[in-house]
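All protein chains of the complex are present and in place, except for one that has been dropped.
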Amino acid sequence: MSRHSLKHHLYVIIFGTHTPAGRAFDLGLIIAIIASLIVLVLDSIPALNEQWAEVFMYLEFGFTGLFTIEYLLRLYCSPKPKAYAGSFYGVIDLLAILPTYLALFFPTAAYISVIRMLRVMRIFRILKLVRYLQDSNILLRSLLMAKRKILIFFSTVGILVIILGSIIYVIEGPKHGFTSIPQSIYWAIVTITTVGYGDLVPQTSIGKAIASITMLLGYSILAVPTGIITAELNQEMNSHKSLVKCPNCSKSGHESDAMHCKYCGSELADPDKRITTPE
Amino acid sequence: MSRHSLKHHLYVIIFGTHTPAGRAFDLGLIIAIIASLIVLVLDSIPALNEQWAEVFMYLEFGFTGLFTIEYLLRLYCSPKPKAYAGSFYGVIDLLAILPTYLALFFPTAAYISVIRMLRVMRIFRILKLVRYLQDSNILLRSLLMAKRKILIFFSTVGILVIILGSIIYVIEGPKHGFTSIPQSIYWAIVTITTVGYGDLVPQTSIGKAIASITMLLGYSILAVPTGIITAELNQEMNSHKSLVKCPNCSKSGHESDAMHCKYCGSELADPDKRITTPE
Amino acid sequence: MSRHSLKHHLYVIIFGTHTPAGRAFDLGLIIAIIASLIVLVLDSIPALNEQWAEVFMYLEFGFTGLFTIEYLLRLYCSPKPKAYAGSFYGVIDLLAILPTYLALFFPTAAYISVIRMLRVMRIFRILKLVRYLQDSNILLRSLLMAKRKILIFFSTVGILVIILGSIIYVIEGPKHGFTSIPQSIYWAIVTITTVGYGDLVPQTSIGKAIASITMLLGYSILAVPTGIITAELNQEMNSHKSLVKCPNCSKSGHESDAMHCKYCGSELADPDKRITTPE
Partner (left out) sequence: MSRHSLKHHLYVIIFGTHTPAGRAFDLGLIIAIIASLIVLVLDSIPALNEQWAEVFMYLEFGFTGLFTIEYLLRLYCSPKPKAYAGSFYGVIDLLAILPTYLALFFPTAAYISVIRMLRVMRIFRILKLVRYLQDSNILLRSLLMAKRKILIFFSTVGILVIILGSIIYVIEGPKHGFTSIPQSIYWAIVTITTVGYGDLVPQTSIGKAIASITMLLGYSILAVPTGIITAELNQEMNSHKSLVKCPNCSKSGHESDAMHCKYCGSELADPDKRITTPE
């Protein structure tokens, strides 16, 4: 096998998803990623870490070795290695292996090794190539359509939270735990999102009244992003009727799988050839 | 009465719901199930258990006896006893009686007897046969239609929770209660779902900033499943497509105002006369 | 003025809302109700109660006197006094005055006097007669239309809560505060509704896993009632197109204020006379 054809063959397996070998590679990779995540998670539990630290370390070296080979192969077979290395997933792939090597030289920087948890994002790459693509796109498109409205909503929440936090800071003050404005804004976020940890609660009557207003505000403005996304999704899901006009009666609004005009029965253009851009 | 006709007669009463006897049996069964659940619940309250333990035990034996007879009768009169025993409700029926018998031999395994609370699921079987069937179906169909979108949503929440949990684990660390990654993921779930127990709260400024982002994320992505289900329900409730089949090509699914088959162009029955029950 | 006409005159003022006198009476009544509620609320604050107990008592006697006179007048001028006394608002009116009289004879039963807070419901009677009637009806009609779906939703939540409560009771047990099944069901409700007081939290790893599932369930099924009500409201608000057919081209779907067919321009029936029942 020539060097070029080997490179192309590897490319189809590693980056592609349409051949059986490509699919087997993806499946193996997902299993390795999930297994390495489980090792990382178990390693963080003190009781297990004490007993099995060494086993976990060897497993981690094994996974890092595998991912390093995979990374080098990706660099080797990619037609544009630099573009890959600089892409979003290229960086994630590097971040998934680097910390283990760094930990060899700077053992105290062990915490930085949690960056390896970013491996979880590598699952996305594989998933996004497969079946759930279309539904995922409808969701994404709705969110993008609603982008501006969502931004306005978040600006409003942001300004509300700054004002409410400042007010509660004045009313409750440091002696009730509201030691600074950022701390009070944190309280306002905890309250307006209805999380309500309870680590910081108003103690005065006026403070409780302000808190009540904050809660009711948070409770009701939650309706706004929901309304936005629902309305966009509705629009997105309704926009599936073709723009094709009946050649006989000129009426449009036919379903995308219709072959005859529903009003006069004339034959319509071939469904596969006609333009079905959403209205 | 012949043996066969007795079997059939029993089948109509126990499995059927259309005869007065069948309905009376269902009603009696619901009352017995609810009564046995109340006994189980009361028995778990220490103050009552001390005084009435014996009474509760005898009542429980009574109910178990009743349900055992019912189970045996179901096995006897069912046309396919094995299929029934292996079905979802067959297993639930068995789990509803088994723990009491097991508790006789292994008295220490008393906790396992809480499995009996699964009896609550037997109520479903009876309810699903009756009036609320259609509305329940619309809800279920909407959820099934949205299955993929919901899966994408949960995967996204899952990955967010893993990443946010890992970040907070590094920032807060074991000295603030974030003792391991699973513990930190638990915190991320408590926060992103806006439950906010407050048993685990960030103490550092950066930790509070991460927590604020988690809350705002959880607060706003809640809009996504709501949008999905609302849009599907809207579609479902609007889809009053006729069940009329085309007399020529036998395909159904025509819109309610269609006068010609959208597939072959043949004339359909008069819209005002045809049956338009929803699919 | 004859006795009959006095009775009728009083009826128009007290029960009616269309005359200036009737409106003035309603306004006065609302002010008296709100004032009496404020007195009740202030009286419950220990610091104020100590100092002003006597003043509050005299004010309360004054309000009770007023409401007693109003109740007697309502009985007197109502055409069917018995029907009024037995109606929902008749009972509320009686409950609003009775506790004060009872407190005279049974001073220890002071807590029962909180029943007087039910006076707040008397505001509803007056409000429902006025301007916001139509919008309130759209909301109510949507809720009624969705009645069955909401019932199914609550049954599902109820059964989920019983099962999850029983599971957590077995896993966490009395030593972590889950002292009984009802207590554990209370925890499940606190968690599934995303309230999360934090007075009862799982301590074991498995308990935390169950809690996470409960939270995610609660977080996502919240979408269901929202979807139901939104879809119903959408239907309700869209159902405003008249069923009138154009006498010329026989097409329907005209807006309720249309006077000419939007397709052929022929004159339609008079908007005020045509039937505009929602589709």
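For reference, chains read A, B and C in written order, and residue numbers begin at 1 within each chain.
As a convention for this text, a contact is a pair of C-beta atoms (placed from the backbone, for glycine too) under 8 Å apart; a residue touches a chain by one contact, two chains touch by 3 or more.
The shown structure was predicted, so the numbers you read here are calculated from the model rather than taken from an experiment.
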item: Footprint left on chain A by the chain that the document does not show; value: 148-149, 151-153, 155, 159, 162-163, 166-167, 169-170, 173-174, 179-182, 191, 194-198, 201, 205, 208, 211-212, 215-216, 218-220, 222-224, 226-228, 230-231, 234-235
item: Residue numbers in chain C that touch the chain omitted from display; value: 37, 40-41, 44-46, 111-112, 114, 117-118, 120-121, 123-124, 127, 132, 135-136, 138-139, 142, 150, 153-154, 157, 182-183, 186, 189-190, 192-199, 218, 222, 225-226, 228-230, 232-234, 237, 254-255, 257-267
item: Footprint left on chain B by the chain that the document does not show; value: 194-198, 226, 230
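The working rule: only the chains that are shown with their structure count from here on.
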item: Matching chain pair for B-C (criterion: over half of the contact pairs shared, by residue number), options A-C or A-B; value: A-B
item: Intercentroid distance (Cα basis), chain B paired with chain A, Å; value: 28
item: Inter-centroid spacing, chain C versus chain A (mean Cα positions, whole Å); value: 41
item: Shared interface positions of chain B, touching two or more other chains; value: 153, 182, 194-198, 218, 222, 226, 228, 230, 234
